[in-house]
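With one protein chain removed, the remaining protein chains of the complex are shown where they sit.
For subunit A:
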Amino acid sequence: MSQKVLLSSKEIHIILHRLACQLLENHLDFKHTVLVGIQPRGTFLAQRLTKILKEEYGVKRIDLGFLDITFYRDDFRRGDKTLEASSTEINFLVEGKKVVFIDDVLYTGRSIRAALTAIQSFGRPSEIELLTLIDRRFSRHLPIQPNYRGRQVDAINEEKVKVMWEENDGKDVIYLINK
């Protein structure tokens, strides 16, 4: 197993600020927009972006939720493992709102497909966008593309992208791991 650094802490810092600015450009005061982090790993990115938008760009109020997609996945009973759920925390209505899904890595697109179904339990959003830190090109199983992307990478299927966050793993870094 070998691993190389895909993005360093400094690069992640710059990319997060760019993504925050892009969100700001499209959604301004976030009055009609809600951010939804996809459980489990998208929540760190969503929290980080919310913090940057509030503290550095003066956005007063952002509705931030976390969506668990476990029960909406299409691979139930198809793998060896029982799918383990995380919590869903969406304490606002998404009816008529613009929803931005936030996830760390976009790979096959199946998680986002599940999220598109899951979010309907909370109302009918007027629009849904997708923000992803790492976009693994050429590996999509479904016609899903991000609206905002941090970095596009060409990783082959045997490789794994591992995103680490300071608050969870001790430091911000993204590795490309060759199994």
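As a convention for this text, contacts are C-beta pairs under 8 Å (C-beta built on N, C-alpha and C of every residue); 3 or more make two chains touch, one makes a residue touch a chain; residues count from 1.
As a convention for this text, contacts and distances are computed from a predicted model.
A chain of the complex is left out here; the name its UniProt entry carries, from "Aspartate carbamoyltransferase", "ABC transporter permease", "Chemotaxis protein CheA" or "Multicomponent Na+:H+ antiporter subunit C", is "Aspartate carbamoyltransferase".
Among A:85, A:142 or A:156, only A:85 touches the chain that is left out of the view.
Although one chain is not drawn, the whole complex shows that of A:30, A:72, A:107 or A:165 it is A:72 that touches it.
Of the listed residues A:9, A:117, A:152 or A:168, the one in contact with the hidden chain in the full complex is A:117. Within subunit A, the residues in touch with the undisplayed chain are 68, 70-73, 76-77, 81-88, 117-118, 120-123.
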